[in-house]
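A single protein chain has been omitted; all remaining protein chains appear in their positions.
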Amino acid sequence: MVALDARNHRIEGDRRHLGRALSLWLLALLLVLAVFSLGHGASGVSAPAVLLDRLAGRAIAPTDAVVLFDIRLPRLLTGILVGAGLAVSGAIMQGLFRNPLADPGLLGVSAGASLGAISAIVMGGALPAAISAAIGWHLVPLAAFAGSWLAMLTLYGIATRQGRTSVATMLLAGIALAAMIAALSGLIIYRADDEQLRDLTFWGMGSLAGSSWSKLQAAGPVILLALMAAPALARGLNGLALGEAAAAHVGIRVQRIKTGAVLITAAATGAAVAISGGIGFVGIVVPHLLRLIAGPDHRWLLVNSALLGSSVLIVADMISRSIVAPAELPIGIVTAMIGGPFFLWVLLSNRRALDG
Amino acid sequence: MTARACHSAGCGPRAALMALIAATAAALLSGPAAADPHPDASRVLSIGGSVTEIVYALGQQDRLVARDTTSNYPAEAQALPDIGYMRQLSAEGVLSVKPDLILAEDGAGPPETIALLKQAGIPFETIPPGTGPGGLADKITAVAEALGVPDTATAPVAALQADLDRLADISADPAQKKRVLFVLFATGGRITASGTGTEADAIIRMAGAENAVQGFEGYKPLTDEAITSAAPDIILTMRRGGAGAEIDAKAEDLLALPAISTTPAARNGAVISMDGLYLLGFGPRTGKAALDLHDAIYGTS
Partner (left out) sequence: MSLAARNLAIRLGRALILKGVDLTARAGCLTAIIGPNGSGKTTLLRALTGELAATSGQVVLNGRDIAGFRPHELAALRAVLPQQTALSFPFTATEIVRIGLTSHPGRETDRDDLIRAALAAVGLPGHAGRLYQQLSGGEQQRVQLARALAQVWQPLGDDGPRWLLLDEPVSSLDIAHQLTVMRLAADYARRGGGVIAVMHDLNLTAMFADHLLLMHEGRAMGEGTPAEVLTDDLLSRAYGCRLCVNRAPVQGIWLLPQLASV
């Protein structure tokens, strides 16, 4: 009876119930996909069988244990965090720049990360042995993360005067910065040998194949913290949709929202790109689709972007590791191949709404 | 539960670091040590074109269950399942072919995958790169030893040695060495050529000729003037086969390029094109390849 009352009293145009219902469906979808992803892989190791053996205290073949607990599980968790991080970052950037096509690339995050990775791949060998031994194969992710933050902080510094950040300056300076970073990357790439070039190409296409517990331990908390902080931006981003002045008029601390948005995006995207390379389209397609279903209210958009982003990446990863098994396709190719046409379809079928 | 905790502790950053330091130290101390023998291995995964070629040369191909993308010689090898590019291997993909021995050329990766494969208890033997005449024999021997059949190396090594000896006999007088320009790509009229320190540079020197480009390491785009001043007597290119064939440089196209048209090579129409893996693979056929190249440069001796 109470539920019925609530339904009768809902105002027309209030789509929060859609967001709430969608979040439950997306959570269920994510859980199903996660279980499915754990259970399937090129090696044919059966997850239930291994788990039963473990519960019953029976011996497990070392290969099976490695496949389940050191390959599939960290890879699944990495996929969930990276997908959520990329999709939420995309939604935040679109809210901040007031443009449904914005992505963290506008903050120089991607260019910075790729410069970091390129430097590490090409010049990592020149590091003193003591340092390279201490960092080991984490050098590329670390350099990518550092690069993304360096680029973002530079841009934020350029665009901020007297405590106010100009989003327009950030956008334009971002283009200039990206050009400079591209030139610098080109300079470094010029020195690269054949193998380094192939490594660079593969890094740019993204992959979850290098997932491991140690990478997850390093990057997971960063992405998780960013994801947990993101909902605090929701009301502010809703207000920003009316413009900065109007947002301030309804009581939003606009500068705090901008700073928060930049930091959260840089943390989530920087860490995601660092451990998985360049994975495109998730950050644009996922929030766009969700806006079509349940509206642009960021209070549900951010949560649902995290859930759908994770699911999309898990599916893309399952495709990437099964389509050419036993080899695998870089996941960035899969997301772009699914994401590109899908995005076009969404755009074309909603053309009237967009133009109107 | 204890097993699980133990599990994650075993692959934390500290543990990974310790393993890395230990591995580095071991590598430094032992040098290019012979691989451990695995005579009972019946499901061998071969990673790297030259390693696969050596397995065939040793007559051990029946023990292979899979290969990587770079292993496309001999043709029968292409019937084996392909586990992907050797520097971007996926751990589960590799495990799915259920290997009981992995033979990998130097540079297989990424390191995370290699670490997981070792953790899964699969014997993993890295074969030294073997550029240079002595290294090649070592490479063949290393593969034979890893497979636990050292005797099978005798014949291929002897054949290789015979080729190398013959090369040494017929090699031209150092004063009359011809200058060879190796062209990797000539797409859009832009020449990417080999400097020093490459497989191309090594095979040119083995064939008793001289690399016309000495100023840099690796494969780099060259300016027109640099090509003119390199004044090569011979242009050497490779055939990629399959999908790569489209970017192969054609002799007539090459000679028509303004930069090349001024060189001695253009005056003599001297363009040599050889199969890529044969020419640059540094496997058991390399002695033959160097001989063929020598003959192509200096005429049949």
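Here the chain labels run A and B in written order, and each chain numbers its own residues starting at 1.
Definition applied: contacts are C-beta pairs under 8 Å (C-beta built on N, C-alpha and C of every residue); 3 or more make two chains touch, one makes a residue touch a chain.
Please read these numbers as outputs of a predicted model, since none were measured by experiment.
Of the chains displayed, those contacted by the omitted chain across the entire assembly are A. Contact with the omitted chain, checked across A:Arg20, A:Arg98 or A:Arg198, is made by A:Arg98.
From the options A:Ala232, A:Ala246, A:Ile323 or A:Leu347, the residue with contact to the chain not on display is A:Ala246. Note on the undisplayed chain: of the listed residues A:Thr78, A:Ser212 or A:Asn238, the one touching it is A:Asn238. The chain not displayed touches chain A at residues 9-15, 94, 98-100, 235, 238-239, 241-243, 245-246, 248-253, 291, 295-297, 353, 356.
By our rule, only the chains that are shown with their structure count from here on.
Averaging Cα coordinates per chain places chain A and chain B 37 Å apart.
For chain A in complex with chain B, the residues that touch the partner chain are 41-44, 54, 62-63, 65-67, 69-72, 133-134, 136-138, 190, 192-195, 198-199, 202, 207, 209-215, 217-218, 321, 324-328, 330. Against chain A, the residues of chain B that register as touching in their complex are 3-4, 7-8, 11-13, 16-17, 20-21, 24, 66, 69, 81-85, 87-98, 107, 110-113, 115-116, 119-122, 217-220.
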